[in-house]
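One structure, pasted below without further comment.
A protein chain is absent from this complex, but the other protein chains hold their places.
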Amino acid sequence: MKQYETVIGLEVHIELATKTKIFCGCSTEFGGEPNTHTCPVCAGMPGALPVLNRQVVEFALKAGIAANCQINQLCRFDRKNYFYPDNPQNYQISQLYLPVCHDGWIEIETSAGKKKIRIHEMHMEEDAGKLIHDEWEDCSLVDYNRSGVPLIEIVSEPDMRSAEEVISYLDKLRCMMQYLGVSDCKLQEGSMRADVNLSVCEAGSGVWGTRTEMKNLNSFKAITRAIEAERERQIELLEMGKPVIQETRRWDDNKESSRAMRSKEDARDYRYFPDPDLPPVHISDEWIQRIRNTQPELREEKQQRYQDELGLSDYDARVLTESAHLAALFEKTAELSQNPKKTAAWFMGEVLRLIKEYGTEPEKVCFSPKHLARLICMVEEKKVSPANAKKVFEHIFDEDTDPEAFVREHGLGIVQDADLLQRVLQKVLAENPGPLSELLGGKEKVFGFFVGQMMRELKGTASPEAVREALMEEIKKNRR
Amino acid sequence: MAKIIDDETMENVCLLAKLSLEGEEREAARAEMQKMLTYVEKLDQLDTEGTEPLSHIFGSENVFREDEIVNGNQKDAMLFHAPRTKDGQYHVPKTIG
Partner (left out) sequence: MELSQMTALELSRNIRERKISVSDGVESVFAQIRKKEKKIHAYLDLFEEDAYKRAEQVQKGIAQGIYTGPLAGVPIAVKDNICIKGKKTTCASRILENFIPTYQAEVIDRLEQAGMILIGKTNMDEFAMGSTTETSAFGVTTNPWNTAHVPGGSSGGSCAAVAAGEAYMALGSDTGGSIRQPSAFCGVTGIKPTYGTVSRYGLVAYASSLDQIGPVGKNTEDCAALLQVIAGHDQKDSTSLRRELPKFGLTSGEDLKGMKFGVPEEYMAEGMEEGVRNTFLASLKLLEELGADVEFFSMKTTEYVIPAYYIIASAEASSNLERFDGVKYGFRAAEYKGLHDMYRKTRTQGFGKEVKRRIMLGSFVLSSGYYDAYYLKALKAKAIIKKEFDQAFEKYDVILAPVAPHTAPKLGESLKDPLAMYLGDIYTVAVNLCALPAISLPGGLDGRGLPVGFQMIGPCFGENTLIRAASAFENARGTFPSAEKGGIKI
């Protein structure tokens, strides 16, 4: 069999984290009752007109600048005309002729090393409504709550060669958008969607094959599987001497196969033309400069800074910056505790452990940094033992509990009371005459036994150091 | 020479416009369209070399709205117009399958 190379380009749709839709003042909140977030504009009523949400442009610029794009300082909206009930106007307001950003790149990292993936363009557009198929009645039902939710569509050049590169690219985009605060990029909720353009060609031939477009990919796993399957399907066709047809295919993740979507009525002639209802958008040098100046620190810079300034390891810095949300939580906590290293250890240890244990997402972690910071300080100040601190943290993680109050109420604090320590010491010594004589006889191993006994008696509220110190003092006294 | 509006073109235009014209009406529409296109080709005589297409006469200033929710639940008012609804949604013939 011949050697084939897979050539992949992506069209990624990202829902922007605005409060309202792109052209009307309806909420973008996810999951409302059908058609409760609609108005004459986003339901395509006659006479209604679109007015552009400023924040959409702002977000698009942030994304474009982060992805090293050129900005079209005069950009415009075009209508993409096609009849389908998910689109109430039967045209989508998008950008074709003058998209907001173009010619950028981002760098990905795979097992093979680093690679630049070029971005052809980024444009603003409106999302469509949701269509569900009614099983009972053989009809479809339309909900326009998503209609008009702002999107940016990021079109890459066909620079990817494997599923691994694709996943790395998507992960990079997701991370970047989250850091920018532009989108939460959740594949399951559809706030990040990828269409895969794929073709195969004989390795080294330089002759590109016909590409297909794959839609309905709802997870990284589905994307990987769809890429493998489509690559195989195309190679099989070529091996049999059959042509690959340029078409859009719909991936069915249950069947792990795809099928052509096109029908006779889907004439793919979108008749794009400038939308006369929307004047062009002018993007001034000042606007671009302001965005550049206020662009947040992205992952790579943060990772580097954690190493340089906070003295964290390469590995810790990488893990802590994976989620923008967690990194922000970490930084706030470190700042409040004034102890970045200890804070990092808590995040690498307990925070990640609990995330994993609960099977939750880093984005959903929501305790107050001041509570963890306080807890870290309490351990340092020997007000709570490390073992008890872990228990306290579980409550902070779950319910954002105030550690100070919790320790007080549950008697978990370390005893500073010398009398109590003495009383417990005397009690333990009196109850264990045998081991005591062994200890006094010089058998050092028994020392640990007494420490353990005392800790149990004190329910962990004493610091091991204080117990050890008191015991040592007692032995000295007895030997004298 | 004017573009000839043949049957295939007519069919394609009807497909794009979601219209189905039959028989006489279709023939009349074809003839009218032919006449119109032949007429508008007068534009070919106008030298537009170096002229930028003008889509918007005004538009030197940005027009934005702020990102603030101003609409409440208008579901009933929206669905009130629909020829057919079901479970608070617009009812359409099956779209997939």
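The letters A and B name the chains in turn, as written, and every chain counts its residues from 1.
As a convention for this text, a contact is a pair of C-beta atoms (placed from the backbone, for glycine too) under 8 Å apart; a residue touches a chain by one contact, two chains touch by 3 or more.
Computed from a predicted structure; not experimentally measured.
From the options A:N81, A:N216 or A:Q307, the residue with contact to the chain not on display is A:N81. With the whole complex as reference, residues 3, 5, 9, 12-14, 16-21, 25, 29, 32-33, 35-37, 39-46, 48, 51-59, 61, 63, 65, 74, 77-78, 80-84, 90, 92-95 of subunit B touch the missing chain. The chain not shown here touches subunit A at positions 40, 43-52, 79, 81, 83, 85, 88-91, 140, 142, 265, 269, 271-273, 276-279.
Rule of thumb we're sticking to: only the chains that are shown with their structure count from here on.
In whole angstrom, the spacing between the mean C-alpha positions of subunit A and subunit B is 40.
Residue ranges on subunit B touching subunit A, taken from their complex, read 12, 15-16, 18, 55-56, 58-71, 73-75, 78-79, 81, 86-97. Listing the residues of subunit A that touch subunit B in their complex gives 18-20, 24-27, 33-40, 43, 45, 51-55, 57, 76, 81, 83-85, 131-134, 137-144, 265, 267, 269, 271, 274, 276, 278-282.
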